[in-house]
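A quick write-up on the structure given underneath.
Certain chains of the assembly are absent from this excerpt, and the rest are unmoved.
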Amino acid sequence: MRNLLSMEHLTNEEVYQILKLASDFENGEQSKLSKSYNVANLFFEPSTRTKTSFEMAERKIGCTVIPFDAGFSSALKGETMYDTVKTLEMIGLDAVIVRAKEDEYYNELLEGINVSVINAGDGAGQHPSQSLLDLYTIHKEFGKFEGLNVTIVGDISHSRVAKSNATALKRLGVNVRFLCPPEWAGEFEAHHSWDELIEDSDVIMLLRIQHERHHVNKSFSKESYHEQYGLTFEREKRMKPNAIIMHPAPVNRDVEIVSELVECKRSRIFDQVRNGVFVRMAILETILKGRE
Amino acid sequence: MRNLLSMEHLTNEEVYQILKLASDFENGEQSKLSKSYNVANLFFEPSTRTKTSFEMAERKIGCTVIPFDAGFSSALKGETMYDTVKTLEMIGLDAVIVRAKEDEYYNELLEGINVSVINAGDGAGQHPSQSLLDLYTIHKEFGKFEGLNVTIVGDISHSRVAKSNATALKRLGVNVRFLCPPEWAGEFEAHHSWDELIEDSDVIMLLRIQHERHHVNKSFSKESYHEQYGLTFEREKRMKPNAIIMHPAPVNRDVEIVSELVECKRSRIFDQVRNGVFVRMAILETILKGRE
């Protein structure tokens, strides 16, 4: 594995290998890399958890992290992504972790670039490290994927998390269902009421309402979204005994989920963050090991 | 000591312990922490000396510093301080150093958060690490606090330095006096003329005029402030033989103090910066040691 760009490029076997390695790291295993690799985090969009999680994972496997301030770089002078990454390659970087606004920005990096690229989110495209940590969280909970009912709720059409997860979960034998307002279904077939889904779901995977993207319908209030599609106390009570709640965060409290449920017994929302560090260690280790 | 939020939470004994440890560090003693702790600096307001001072202190006691760009984080997406800090806890942080615009922002971090919080300035509230370095500077100079006359000059009501210092100095036996325009006295009883204070002060502690905050009276020119409340050559000459000048900086040269006096023999302005590193090492060491 040279790069990690999209869940669609990973075989099931590669997914299971990463989850296994993440689990080893969680159990205290140390990195087996033979040296300190040079990496940089190129975040052209704001991020707290993904960027900080990679920063921590990089240090835990012994990388040297070269700071890169995307908001103050030559990209402001119109430099292309290719030229920016090629420059970092010449400076001695082994891998770059990139988040950018453009869908599939990485297409311009497939030829002529020798540095490894890890996609940390491309526009409304993919977010594979988030997807892998979601898979890890589910597998750690249920010990399997086959036959589970996972319900993804929210703005399916614009969510890179939804797309990455739908691709991967289906292939792993999960029964994936979508719940959203009709105008947010995009290419997917979606349900529009909790009643058909709440009682047999093993996982309720909530998506963030992205106020900062342009597409949010302004006539659709937070209150009416919460009422129709939010996870309320009443709905949480109807969930199966061992069912869990997930959310990639940041959470809009009292929109996607009632605030008091964010840390309830079923919630794995903050566990996902914790798991993310081990999963990103596994991604980095796998890709850097492949360069040795 | 789990957190450092306000000088009001520290006993005199705790203050003396930190000053002692800072002095040990200044004399070359090494950190006694048993491992490398993970810390992050969350500065939601611009800062040069406080942030850089913490960055240096953290490295000197062997911490791993995880970069956090507050101006480019999920706080922009409306994430609460609780959710940001809880996220960092799950990622593996042991302590966060926070500067924020909101007074007592840390109140939402008192429950449910396991990471240690060091307040590096809250709005117009407190700035305890600055206060401790001021105390350290005074104690290093005079070998005691009891009976000293300390005159604090400037915008008392909006200054977190003034508040933190007034609290602590009084409790340590210092005779604290205030000098400022009547509208800037706030809850404090203040003098309005140098004549009553200049000749018996052991310490003249100047405060920065904060043009960047909203409250500055625009009809009050820099020149007239300097004339009435600034430290001029003439006033400096009237000071006691061993009296010293302090300022938390950045200095507005020729406003709070005439530019040529910033590095005069009496001035401890740049020494305060140097002392700050030792004091912050002591704060971090004390809090992290408490977690072992």
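For reference, chains read A and B in written order, and residue numbers begin at 1 within each chain.
Rule of thumb we're sticking to: a residue touches a chain if its C-beta (ideal position, glycine included) is under 8 Å from a C-beta of that chain, and two chains touch if they have at least 3 such contacts.
Only a predicted model underlies this, so the values are computations on that prediction, with no experimental measurement involved.
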Chains shown: 2; total copies of the one sequence in the complete assembly of this file come to 3
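Here is the rule we use: only the chains that are shown with their structure count from here on.
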Whole-Å distance, C-alpha centre of subunit A to that of subunit B, is 40
Note: in the complex, subunit B contacts subunit A through residues 38, 40, 64, 66-69, 71-80, 83-84, 86-88, 90-92, 112
Subunit A residues touching subunit B in their complex are 43, 46-49, 51-53, 55-56, 59, 65, 67, 69, 71, 211-212, 249-253, 263, 270-271, 273-274, 276-277
